[in-house]
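I have a structure I would like to understand better, so I am pasting it below and will then ask my questions one at a time.
Every protein chain but one is kept in place in this view of the complex.
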Amino acid sequence: MATVTLLADDELSDEARAVFDDIRATRKSDFVNNFWRALAHDPVTLKRTWESIKAVMGPGALDPKMKEMLYIAVSIAHGCSYCIHSHTASARAKGMSEAEFHELLAIVGMASETNRLVTALGVEVDAEYEVR
Amino acid sequence: MATVTLLADDELSDEARAVFDDIRATRKSDFVNNFWRALAHDPVTLKRTWESIKAVMGPGALDPKMKEMLYIAVSIAHGCSYCIHSHTASARAKGMSEAEFHELLAIVGMASETNRLVTALGVEVDAEYEVR
Amino acid sequence: MATVTLLADDELSDEARAVFDDIRATRKSDFVNNFWRALAHDPVTLKRTWESIKAVMGPGALDPKMKEMLYIAVSIAHGCSYCIHSHTASARAKGMSEAEFHELLAIVGMASETNRLVTALGVEVDAEYEVR
Amino acid sequence: MATVTLLADDELSDEARAVFDDIRATRKSDFVNNFWRALAHDPVTLKRTWESIKAVMGPGALDPKMKEMLYIAVSIAHGCSYCIHSHTASARAKGMSEAEFHELLAIVGMASETNRLVTALGVEVDAEYEVR
Amino acid sequence: MATVTLLADDELSDEARAVFDDIRATRKSDFVNNFWRALAHDPVTLKRTWESIKAVMGPGALDPKMKEMLYIAVSIAHGCSYCIHSHTASARAKGMSEAEFHELLAIVGMASETNRLVTALGVEVDAEYEVR
Partner (left out) sequence: MATVTLLADDELSDEARAVFDDIRATRKSDFVNNFWRALAHDPVTLKRTWESIKAVMGPGALDPKMKEMLYIAVSIAHGCSYCIHSHTASARAKGMSEAEFHELLAIVGMASETNRLVTALGVEVDAEYEVR
């Protein structure tokens, strides 16, 4: 089920096609995944989202594999199955080992457990953690 | 506000004190943060939680700084202010630079945005992402 | 998959049938969607939920289309795919244009991003926003 | 901080006062907590919410203490600190022991951990769990 | 869709097989559900998770049926469909009646509604709820 159709390459507006061209050039692959085909109904949001993703996930202080793993962690906490699948595929393509993937899952699980315990107990932030 | 009191060292049961001793020995610091002082009312959960955290956050495939950053990412998505503060302090203590911290936040923000866009559009997982 | 069966019209209790009759009369349509057919196992909750929805979504200060769009926004943030689909259908039936739908999605996406950035940064509410 | 003021008894509309009277009569206590004082700006939602709560939390198949504990569990998962505090107070008033409270927290923590692990792994529901 | 394959009994490592043996012995059933078959790729997390679950869900202050119902409540709030289905099956197997299940759902629904109303209104915790 979906709330919009997925646009095929020959259904794209010129603005959307330009974004797809950049996605293909940036990723050096002809494959454009469904998320962009759904978002293509709104070329303005498509362009802004792609350019933001490209900037945030591009070269920076953290290595690309690590960035994908952070993306996976957030997607799990938000329950976005599509995002978990797409970014797990990307992380593996960028070198994430199965041992690293399972360690990521164990961390997400433990963080989820302690996040809720802390919330339930209503723990006040220690003065030691204050930023001045 | 809290739903339990924070236990001082002289209010701990023997089982809880043993866990506090291990926390101090493991971290090589006398400081024990409020989360453990709230959890200490239940020595069984205190022990299980501490030992699980120690196992999950200990030496493994990912480096310690990276593990803390994944913990922060999940804590942000779950809205646990205490956890964000405590793990940000840990990540900084383990060498996270301000540039890395801000990159982490930018990734968490973008992931949150696309997680919701994908959910709203009801995008089906691409066959290319299938694990066989 | 479901945790209860969906009840057909001839499987309804008298109390549930009375609610279905009111749903049909209120909506001026014979179609009763799956949510009500699952909830019909509990006629008391079925009746209370339907009457609350009818009161909240009925004539008021906001126009019907806008109310459906607010319902969609919350359903996206809660990851309820069924609710997103049913209320998107209702919003379109009440006149939501595709441009309005895509603007709604862009707002939900940006709000999700800034919600998490604010939470990560631990920003204190400005005194200017205080209600006295 | 709040987005509305808290109404004192002498600031209530007649409709709101009638609800406060019923809250006091039902609870056999003169104390009316802040939630109702904030909601009192909207007597219609105040009345509907109070009557729904009274119906759902009143005598039924589950005992009152257990109902409060389920309320706490959901409030923890939603990160509602106020709700956690108010329903923990109610559960204790209805006989929840500290051992029961800590067991509740341990369950909420474990459920949070496995909820996220399952989501991360994308586990399909076993046919054995299907309801026919 | 899944991010890992489900392991059959003859694909298990010795460490994973030992955990499966304990799951079967503890539950007095040969059936091992998909969650454990997905988690089995990481025997360390499999063992820690199973032993934590066994400890938390085992004999204690709360009765087994009630524990499963708390697990369901958290799983609903986290939107984990698999967990809702598996723990609803467990709760029914442990004696949860349909009346109790529907009462649980009504409580989860009301808690969700008031959790968000309280958050929206920014209600401060009453001094009466303070733990000293």
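Note that the chains take the letters A, B, C, D and E in the order they are written out, and that residue 1 is the start of every chain.
As a convention for this text, contacts are C-beta pairs under 8 Å (C-beta built on N, C-alpha and C of every residue); 3 or more make two chains touch, one makes a residue touch a chain.
These figures come from a predicted structure and were not determined experimentally.
Counting over the whole complex, subunit A has residues 1-5, 44, 48, 52, 55, 125, 129-132 touching the chain that is not drawn. Listed by residue number, the positions of subunit C touching the unshown chain are 1-4, 6, 31, 33-35, 38-39, 45, 49, 52-53, 56-57, 60-62, 66-67, 69-71, 73-78, 80-83, 85-86, 88-89, 97, 99-100, 103-104, 106-126, 128-129. With the whole complex as reference, residues 1, 3, 41-42, 44-45, 49, 74, 78-80 of subunit D touch the missing chain.
Throughout what follows, only the chains that are shown with their structure count from here on.
Subunit C and subunit E have Cα centroids separated by 27 Å.
Look at where the CA atoms of subunit B average out and do the same for subunit E: the two points lie 21 Å apart. Subunit E has residues 1-4, 44-45, 49, 52, 74, 78-81, 85, 88, 106, 109, 116, 125, 129 in contact with two or more other chains.
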